[in-house]
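Structure in structure tokens, see below.
A protein chain is absent from this complex, but the other protein chains hold their places.
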Amino acid sequence: MELSTISSNLLYGAFILYLIATFFFGGTIRTKGKEKASTRTGNIAITITIIGFLSQVGYFITRWIASHHAPVSNLFEFTTFFGMMLVLAFIVIYFIYRLNLLGLFTLPVALLVIAYASMFPREISPLIPALKTHWLYIHVTTAALGEAILAVSFAAGLIYLIKSVDQSKLNKKTFWLEFIIYALYATIGFIVITSVFRGIGYDSTFQIPSEMENAEPTKVEFTLPAITGPHNGELITNGAMQPIFNVPEWMSGDKAASKLNTFIWSLLTGLVLYGLTLLILRKRVAAAIQPYLTKVNPDLVDEVSYRAVAIGFPVFTLGALIFAMIWAQQAWNRFWGWDPKEVWALVTWLFYAVFLHLRLSQGWQGERSAWLAVIGFAIIMFNLIAVNLVIAGLHSYA
Amino acid sequence: MANKTNKKKKRLIFRSVMLTVMLAAVAFALYSNFTEDKKDILQVGDEAPNFKLKTINVEDKEALTLDHFEGKGVMLNFWADYCPPCKEEMPYMQQLYPEYKKKGVEILAVNLDQGELVVENFIDTHDLTFPIVQDKSGQVMELYDVGSLPATYFIGPDGEIEHKVIGALTLDKIEGYLQEITPES
Partner (left out) sequence: MKNITCECGHVNPEGTVLCEACGKPIEGNQHINGNQPNKLLNMRYDGSARRSQTYNKTFVDKIWNFFSSVKVGVWLIALTLIASAIGTIFPQEANNQSPLPANQYYEQNYGIAGKIYYQLGFHDLYGSWWYMLLVASIGISLVIASLDRFVPLYRALKKQKPKRHETFLTKQRLFGQADQATEEDKEALVQGLKKQRYKVYEQDGHILAEKGRFARWGPYVNHIGLIIFLIGTLLRFVPAMYIDESMWVREGETKQIPGTDRQYYIKNEDFFVETYDKDDPRYQEAIEEQGGTVVKNYQTNAVLYERTDEALPGSEPELKKIKEGAIQVNRPIKVDQFALYQTTYQLDEFKTMTFKIHEKSDEDEKELDTFTVDLVDPKPEYNLENGIRITVDNYFPEFEMQNGEPTSVSKYPKNPAFVFNIFTPDNPDKPEVSFVGIGANLDPSGENQYKVGLKDFETRDVTGLTITKDLTLPILGLGGLIFMIGVIQGMYWNHRRIWIHPREEGVWIAGHTNKNWFGIKRDLEKIVEGTNVPMVTDQNELKE
């Protein structure tokens, strides 16, 4: 078997193991009053998680050997690595606090991240000259680890919020909490809808007349039925869906319409999935989870959330700012260039600086701190997804 | 009580000094940021830096230096064959040259082309008699911050830059500037 195939299988195995571990972590809250049984289930769960993690490390090493460079050089590889670091950060924090519930919330996030990653091109790609340096590994891995630790803070914050937000009536808090949950559903939506149409082999092509005279028209491929088409685009695939509307002119770039289209599909699929869940539960998702969290000690969850920020912030600073600056100085002779990705790393850093100051000297603890942890994660995800796909600068992997 | 007043005073001085230093630093940063484009550029009033370039149409000299014309007014013109407005003002310069040479004003044209051929061709067709030197490597061009062509410096007899003109000149304008840099006899 080829090394790259082994590598893919190991990643697949890790994914399945994380999934199984999630169910075991779920099992720890079901065993009412049986402390021992709960501890045993927890032990099984963390063991499976560790095996999964080792399997993913195996994926990482084999892919490194196969590609001749550390597999952190495109969106698929980086996002997968981020998922791996998320699991690592969880394992470390699990052994400090022994909080089973954290697994139930962190592992699904890691699963989503890895599944999301696999929607991007997975071929082993060669390194362009700008990426050919050890700083690629050093910067990217440290930054991913820092972000992953900060993401654990999000998982803990989410537990805190689901436990403590009053679900008896609909208000701003319950709305935003549902919004966060819906955002997770939309990510699932993206994965589901992309996989479905990829499975069918759907493809429609648009032709856009070039602005320059006599030039060939540009062709744009859509892998999802076009809800929105390119500006001035003309559908040339027979039998494919006609777009309902075309994107405005300012959305330039050949892929802008296709990206917006995927985004709309993800939101819609997420909405359908979320709607189905609501129909089954007959109450808000957070309200449905809340009763299972009665045993949770909110102070402990709050501390885990804060502790994750305290551990993650220095790592993030080192990886996403300091190492990034050293590399930028070496590759582009300026340590800082106000590239969107750089700016959003700075925004993330400033945000967590605010978080720490508010907590340390303004006494923002508990619920307020949990909301901040959630917003922080949203900023990290924005930087990971939106900045790469929408704003795009030097860091545009895709 | 004296001790306390003293302490208060000390505190006020400390705070004032700290704030002044920091505000000065901020003012410096803001000022530098907005004058960044202008620094290092030769200004009117500066001494014209010396240089040495190979001549093209001077029979008896291989190379010319700027200080060779010490005590004279110098019109230092940067031009190139690929620059049409440069070539337009050349005849005007030639027209005024004999008269002002007598009055103690030199015209020195620095060519920026790479080969000598095009320059020689141009000199021949326009019968230029003022000295023309060539700056193949662009060193003098850089020294004088020449960006777009033509660019002309009018240097007084004391070696100071009196005027810097970017863009083509008319006959009247050249004459006006030449008068200004004519040494008093």
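A and B are the chain letters, set down in written order, and residue numbers restart from 1 in every chain.
Here is the rule we use: a contact is a pair of C-beta atoms (placed from the backbone, for glycine too) under 8 Å apart; a residue touches a chain by one contact, two chains touch by 3 or more.
Since the structure is predicted, the reported quantities are computational estimates derived from the model, not experimental observations.
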Discussion item. For the chain not shown, which residue from B:112, B:128 or B:161 touches it across the whole complex?
Written reply: B:112
Worksheet entry | Identified contact with the non-displayed chain, of A:198, A:219 or A:357 | A:357
Worksheet item: So which bits of chain A touch the chain we can't see?
Response: 66-68, 96-97, 121, 123-126, 128-130, 132-133, 135, 248-250, 252, 297-300, 303, 306-307, 310-311, 313-314, 317-318, 322, 325, 329-335, 337-340, 343-344, 346-347, 350-351, 353-354, 357-358, 360-363, 387, 391, 393
Fill in: In chain B, positions touching the absent partner
4, 7-8, 11-12, 15-16, 18-19, 22, 25-26, 28-30, 32-34, 36, 39-40, 49-54, 63, 65, 80-82, 84, 112-118, 120-121, 133, 135-137, 139-140, 142-143
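We adopt the following convention: only the chains that are shown with their structure count from here on.
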Worksheet item: How many Å are there between the centre of chain A and the centre of chain B, using C-alpha atoms for each centre?
Response: 58
